[in-house]
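With one protein chain removed, the remaining protein chains of the complex are shown where they sit.
When the chains are written out, they are named A and B in that same order, and each has its own residue count from 1.
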Amino acid sequence: MSLLLQNALVWHILLGLGGICFFVAVLVGLTRTNKNQKFLKISSLLGLLSFVGSWIIGGYYYVVYYGSVVKPIIKGGAYPWAHNILMESKEHIFLFLPFLGAIVFLAIWLGEGRFNKPVGALSLLIVIFGIAITFMGMAVSGAVR
Amino acid sequence: MENNNNSKNNEVGAPSNGMKSKILHSFVISAVITVIFIVVVTIAAELTPPLKDFLKTVFYHHWIGKGIVSLGIFAIIGVLCLIFPLGKKDYWISFWIWMLAIAALIGSLAITGFFIYEALIK
Partner (left out) sequence: MNWHTFLIIAHIIGISLGVGGVTISDLNFFKILKRGKISEDTLGLLKTLSFAIWIGLIILVLSGFGFLILLRLTRPELGILYNPKLWAKLTITAIVLFNGLIMHWKVFPLLESSVGKPLNSPEFSKKAWIAFTTGAISFISWYSALILGAWRTDLSYFTIFGVYLVLVAGAIIVMNIIGRYLIKRLEKI
């Protein structure tokens, strides 16, 4: 794997984790009695940007390297389900995240605190998806042997 | 720290701040449609190889195609909803955000279930 692709993989993971952390921050911010709108706005913006960054960089790694080099190894190895189930699910569920993140961002920036409950539910879902996608990614990566 | 209490009046159905609410309302509906599209195109592309090939031909890779088309749908429907006279009541904005969460949850289960079925049962 070239240095560029290694960096792509690393930044895909770090930005994805960063996105999860920022939406956890949104959730914590929403539970406060006195909500700090500035904190919520910055967290939601950074969360959205993190996921978009992870999407683009991960997409580059996926299209340029994963399909041609990694996928055949996994499918021919001891854990073909790691690609057939986990990677296939992960790569499509991940497509939801930028749109869900965009709505949390818009609701916080434009909603003026009127939609905290549904935004909280959506943020929780983003965090759950993020964690599930992270675990799936680990299982896919670990199947490359 | 800014103190921001939810306005109960707005939750019940009073008209809310004009353009901001309209933008939010439009793009929430757009996001719901986009999420449903992602689920449908994902499953359809697996079941209909010509669709997957079409996406690959036009966009170099089927996954890139799904992403770009999803972005396009989100943007176009969002803008169309801005032109269409949607209500501005907070109730409906809340309703669509909840619908988005439900659509995403069911969609993710559908996608995972489909790939489990394809890999293990079929």
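In this section, contacts are C-beta pairs under 8 Å (C-beta built on N, C-alpha and C of every residue); 3 or more make two chains touch, one makes a residue touch a chain.
Quick caveat: nothing in here was measured; it's all calculated off a predicted structure.
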{"item": "Which displayed chains the unshown chain touches", "value": "A"}
{"item": "Omitted-chain contact residue, chosen from A:14, A:49 or A:64", "value": "A:14"}
{"item": "Residues belonging to chain A that touch the chain removed from view", "value": "1, 6, 9-10, 13-14, 17, 21, 24, 27-28, 31-33, 124, 127, 131, 134-135, 138-139, 141-145"}
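In the analysis below, only the chains that are shown with their structure count from here on.
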{"item": "Distance between chain centroids, defined by C-alpha means - chain A, chain B (Å)", "value": "16"}
{"item": "In the complex with chain B, residue positions of chain A that touch it", "value": "34-38, 55, 59, 62-63, 67, 80-81, 84-85, 88-89, 91-93, 95-96, 99-100, 102-103, 106-107, 110-119, 121-122, 125, 129"}
{"item": "Chain A contact footprint on chain B (complex, rising order)", "value": "1-7, 10-11, 16-17, 20-21, 23-24, 27-28, 31, 34-35, 38, 42, 60-61, 63-64, 66-67, 70, 74, 90, 93-94, 97-98, 100-101, 104-105, 107-108, 111-112, 115-116, 118-120"}
